[in-house]
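The complex appears here minus one protein chain, its other protein chains still in place.
Lettered A and B in written order, each chain numbered from 1.
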Amino acid sequence: MEEIIRMEGITKVYPNGVVANNQVDFSITEGEIHALVGENGAGKSTLMKVLFGQEQSEEGKIFIRGREVKLTSSQNAIEHGIGMVHQHFMLVPSLTVAENLVLGKEPTKGGFLDFDKAVEITKELSEQYNLIVEPEAKVEDIPVGKKQKVEILKALCRGAKILILDEPTAVLTPQETSELFRELIELKNKGHTIIFISHKLNEVKEICDRVTIMRRGKNVGVFHIDEISTEEISNLMMGKEMSLDIQKKKAEPKEPVLSVDGLSYFNVVGRQVLKDVSFCVRAGEILGVAGVEGNGQKELVEIITGLQVDYRGTINILDRNIDKLSIKGIRGLGVGHIPEDRMTYGVAELASVEENLISNRYDDSNFQNKLLMDTDTIDSWTAKTIDEYIIKTDSSKRLVKMLSGGNIQKVVVARELSTDPKLLIAHQPTRGIDVGAANFIHRKLVDMRDTGAAILLVSADLNEIMDLSDSLIVMYEGEIVAYFEDMSKVTEEELGLYMLGLKRQSEDEIGRCFHA
Amino acid sequence: MHSESKFEVIRTLVAILIALLLAFIIILFVSQEPITAFLKLITGPFSSLRHFGNIIETAIPLIFTGLSISVMFQANQFNLAAEGAFFIGGVVATIAAIHFNLPPVIHPLVAIVLGAVAGGIVCLISALLKVKWNASELVSSLMLNYIFFLLGIYIINYFLRDPNAGAMVSYQFKDNAMLSRLIPRTRIHTGLFIAALCIVLMYLFLYRTKWGYALRMTGLNQSFAEYSGINTVKVIIYSQLLGGITAGIGGATEILGMYNRFQWQALPQYGFDGVIVAIIARNNPVFIPIAAFFLAYLRIGADIMSRYTDVQNEMVAVIQAVMIMLIAAQGFLAKYRHKMIVKGAKQHGKLS
Partner (left out) sequence: MGNLASIIFTAEFGYAILRVTTPILFAAMAALISDRAGVINIGLEGIMLMGALTGVIGSAFSGSLWIGLISAILGGVLMAMLLAYFSLYLKTDIILGGVALNLMSSGGTIFILYLVAHDKGISSSLKSGVFPQVDIPLIKDIPVVGEIFSGHNILTYIAFLSVLVIYIFLYKTPLGLRIRAVGENKDAAASVGINVRRIQFLALVLSGVLAGFGGAYMSMGYVSWFSRNMTAGRGFIALAAEAMGRGTPLGTMLTSLLFGFADALSNSLQSLRVPAEFVQMIPYIATILGLVVYSNQQKPKKVKGEMEESV
């Protein structure tokens, strides 16, 4: 079989300075199902967006059947026979399946939409590829699995020969998944080429021919699927490139500061995101929460910090039930929170560095001088904090949006740590920032632990989790599936198996993380 | 000054220039004497003390409504009931000016405080409707303008109307109630001091108090404010209350400073003018007097132009609208902005 796509030396830098792809080579053979695996943030989606014309790379070339092409828009990629099924479906919910399918190239009769024709087109295509959908049903009324079929049909309808599927099984039930696999194999037999983005390795093993593994923006290996085991893939995905080399003493945990007991949570669409989660974080320890993103960590953090209500279960911070407390009330107990989404929650980018630094203590009495705020005190406190946290800015009055990503994160960290919290919730504290800033933040977290704070560290970055945590829980599909009290006994290979749902500890083992 | 704010100043000036150019073109089309008309528009306001006085007189109410809209916009609340609040502030001040018997200074102050309370209530309604029932403050405030206009007219017609006066006007105000004039041969009144005081207070409130801080952070990023523990519900309420109070003070001051009877037959439009002032001033109280003065200058220039030539003063409405649209246009001069930012980044050594 001949090579249908070759990407050479792709480098993509986002405006905020994150290097998503670093000199990536990638090649696909016609008629194969090719897996593209890697952790979150490894650069898989970016690489595919470049291939689908949604992002333009700074460097690199793309060849289709040996001819170099410039893909400047999705339309462009579609014309070259590339179709993409996004993780978030590009469908219009209130329209019917047939309408979604023909949108942009609608059949008409006498100037009016020809519904019958649209339905006919849908039926034909649906039968041809054996992707069964109801053409006249509204997209909002059909299950996720069907929506995905509509997306695939949409691409096929526009002549796609190469299909990119971005984590297609993430939203599917096991039954839907096996159905999808049957369909993909049928597509392959009809001569289509499929790129399958995933981090579920058993699935990759099941249907793919070859696998490309990415880590930290680089291609770290291409293998025929029968040449490599899931464990080996997992090792390459998580691979410990460089140790963060953090010097820290052994933790001396004391009494529990945070205790979460029987926490369950259903999201707006009624899916259970957290299932009976119980654990404690003790003073003087860093409890890591490992897991592939989207396994309930986000909701867990939002509930503990008060951003999300309507949960079941009991959460106590320093023996105080937080159920009735506002965000301010929870912060008042001595809680700091480094949020995952720093541009939405962490900062107001159009406010100054100083204004961002004081947002959790602006009403402190020592910042007030009768009715007015005491600008002298605030200025000198800000100057001191900027110094202490080495925030690079030419003035404390500069707008935060003018800072680099690492410095913006330092603003957040400085604000949350300088209150000397008794409990710190750190969610992806170093994502997407430079190594220097990341090391600095790691150091600060360890220092805080040493002074007796309890830290809950939630991160999808395995290096970070492994090096910083004193003990660790692993979350998978809204549940705690493993608890490691002593990090020295954990290998990343083993951790990977838990994170990917391939292994699970006994209830007794897991229960040990509830120290109360 | 950072390149960003430098750019904002340049963009504002360019927008004003384009608007004036447009004014000139319109005049060219409609006038028999375009040069005279344009000159009257531009130089007329400075041609005599009286005209200059007119600018100040006109600027006073614009300062109040500009401040009012600014404080609400800074909190990201699109409440346009400053118009109704201004009007009702004038009506309530009228009641006090006619029915109370108080010594000088005290009398207008009491009338203005009552006007402030009334204005505050108007804008507060929108805030409460939003907090309680999630109703858009934009639509509710527009409706409130009509409702309070009608209520105000009702109060004037049924309780305060002077049957002996020819027109639909109220009884005369008590002498003690009126704000005194400051400069002979002009109508500049002590309301100017009240306006200055309001500017200072509003600046201190927004930039030097914890409540102002909470308000601005809520306006810049409500998620961030909530995450930080700021009570954004409270901010939504007090920002609009304060906007209403400021507009109410403005209405009361205007009535007591410029008239001796209540004589508005329609909404005076100062509330909507406040939007223009606020946008030119970028919602910053410090720039409000400059913006108000500029707008007043345009208005007076247009009045003079319409008095001496064949061009009508309503032309200003077109110019103002174009100014708002251009100043608020993110895409206007965006390429130039990008260049400036890149240049700034180079100077700071971020790019090599």
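We adopt the following convention: a residue touches a chain if its C-beta (ideal position, glycine included) is under 8 Å from a C-beta of that chain, and two chains touch if they have at least 3 such contacts.
As the structure is a computational prediction, the values presented were derived from the model and not from experiment.
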Would you indicate which residue among A:221, A:294 or A:329 is in contact with the undisplayed chain?
A:329
Return the single residue from B:9, B:49 or B:139 that touches the missing chain.
B:139
Considering the complete complex, identify which of B:41, B:80 or B:220 is in touch with the unshown chain.
B:80
Kindly state which of the options B:59, B:91, B:153 or B:296 is in contact with the chain not pictured.
B:153
Who touches the missing chain here, B:41, B:242, B:279 or B:300?
B:279
List every residue of subunit A that touches the chain not included in the displayed model.
74-75, 78, 86, 89-95, 99-100, 103-106, 108, 111-113, 154, 158, 268, 306-310, 326-329
Positions on subunit B where the hidden chain makes contact
30, 78, 80, 129, 131, 133-136, 138-140, 142-144, 146-147, 150-151, 153-154, 157-158, 225-227, 229-234, 266, 269, 272, 275-276, 279, 312, 314-318, 320-322, 324-326, 328-332, 334
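Assume only the chains that are shown with their structure count from here on.
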Centroid distance [mean C-alpha coordinates] between subunit B and subunit A, Å
47
Could you pull out which subunit A residues touch subunit B in their complex?
305, 307, 326-328, 331-332, 337, 339, 344-351, 355, 358-360, 362-363, 367-368, 371-373, 375, 394, 398-399, 402, 404
So, in the complex, the side of subunit B touching subunit A is made of residues 2, 4, 204, 208-210, 213-214, 216-217, 220-221, 223-231, 348, 350
